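Could you have a look at this structure, given as structure tokens, before my questions?
A single protein chain has been omitted; all remaining protein chains appear in their positions.
On to subunit A.
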Amino acid sequence: MCKGVAITGMGAISAIGNNVQENYDALVSGKIGISRISKVDTVHKNDIMVGEIEMTNDQLKQELGIAKETAVSRTALLAMLAADEALKQAGINDINDCETGLISGTTVGGMDQSEKYYFEYLESDEHWGHINGLHAGDSTQKLADHLGLTESFVSTISTACSSAANAIMLGARMIKSGQLDRVVVGGTDSLCKFTINGFKTLMILSDTYNTPFDDERKGLNLGEAAAYLVLESDEIVKRDNKKVLGYVTGYGNANDAFHQTASSENGDGAVLAMEKALKVSGLNPSDIDYVNAHGTATPNNDLSEGRALLRMFGDQVPEFSSTKAFTGHTLAVAGGIEAVYSVLALQNNVIYPNLNFKTPMKEFNLLPQTTVKQKELRHVLSNSFGFGGNCSTLIFSKEAQ
């Protein structure tokens, strides 16, 4: 367990851009991706705001060279586009030239199509191609096929909103322990009625732009995205003379064991996850230069996470911000897209603004970074928390530890 885990490629598509560069440009120029929903025909369209990706499924298929009539969910299409970009950056021509794995996180899988044809399946065979898409693993299997990955470890993690973070964590552990030489990790989720209505019943959707860590925050905006990273072992980096974008140096997963959907008041699980991640990286809290917070803008999350940050860092909380005001909460992908943002932060020595923040929370005097800030960054910590008490922390560093 002493091998470095290098990041050699990244790909992303979200409401603020169809590739990594567009995402970065939006983050530093303050261009948000939150709007009214246009691609899901929901009765709630006037009550909610979302982070929707501009491209339609037909456009995605065209971009990917997939025939229009092929049954592929939006979740899988987004995954393919982002993973292609990641592999391209990593300069991989033959994905099977070493022991390569694929680990993808998703919560909805092919639900965006399943919910459309749920009863129609019984009447006509027109959309039967989507039936198997309901399996969350189906989107990953299709992604593996698209990437040409064969005879390999391919799996899917679904731990709600920490799914992609956990996929990155598992991938890093598999490289470290020598089980894989290379692994494509990340996640994908598309907007659908299922999650819109689910979060609606939980009454944690904001009817306007989400405002992370603000005292008057009203809830989250759902978003959709896909993001993948290529992780490679030291041997492969050396063999192929790869350019390394950054390293995964710390990771930790813990369970809040408090409530199925709510975080504990003092953020016990979050503290444990951050402690574990620091321990794995061998770093001290004072080494963390920037925290990319989960910051969903729900009353519960931001209070719990804020308290956890105070418990972790005391009165030395580093600059922190949530990028969800830009993208919305992309559920399974949150930890994946924010991993991409964290690595970009390291590469560019820049901290992204926590938009829409006006009033400090009354419970503590934590102030997120609200403007773009240039700062020499060595280590960035990223949090992702999900239902089922699932708390995950990743640490990204410029250099291997």
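Methods note: contacts are C-beta pairs under 8 Å (C-beta built on N, C-alpha and C of every residue); 3 or more make two chains touch, one makes a residue touch a chain; residues count from 1.
FYI, contacts and distances are computed from a predicted model.
Enquirer: Leaving aside the chains you can see, what is the UniProt protein name of the one that's missing? Options: "Membrane protein", "3-oxoacyl-ACP synthase", "Amino acid ABC transporter ATP-binding protein" or "NitT/TauT family transport system permease protein".
Expert: Missing chain, per its UniProt entry: "3-oxoacyl-ACP synthase".
Enquirer: Considering the whole complex, which of A:193, A:218 or A:311 touches the chain not shown?
Expert: In the full complex, the listed residue that touches the missing chain is A:193.
Enquirer: Check each of A:255, A:300, A:370 or A:401 against the chain that is not shown and name the one that touches it.
Expert: A:255
Enquirer: In the complete assembly, which of A:21, A:38 or A:150 touches the absent chain?
Expert: A:150
Enquirer: Using the touch rule from the top, list residues of subunit A that touch the missing partner.
Expert: Interface residues of subunit A facing the absent chain: 1, 42-44, 102, 106-107, 109, 111, 114-115, 118-119, 121-122, 125, 128, 131-132, 134-138, 140-141, 144, 149-160, 166, 170, 173-174, 176-177, 179, 193-194, 197-198, 200-202, 253-261, 268-269, 272, 386-390.
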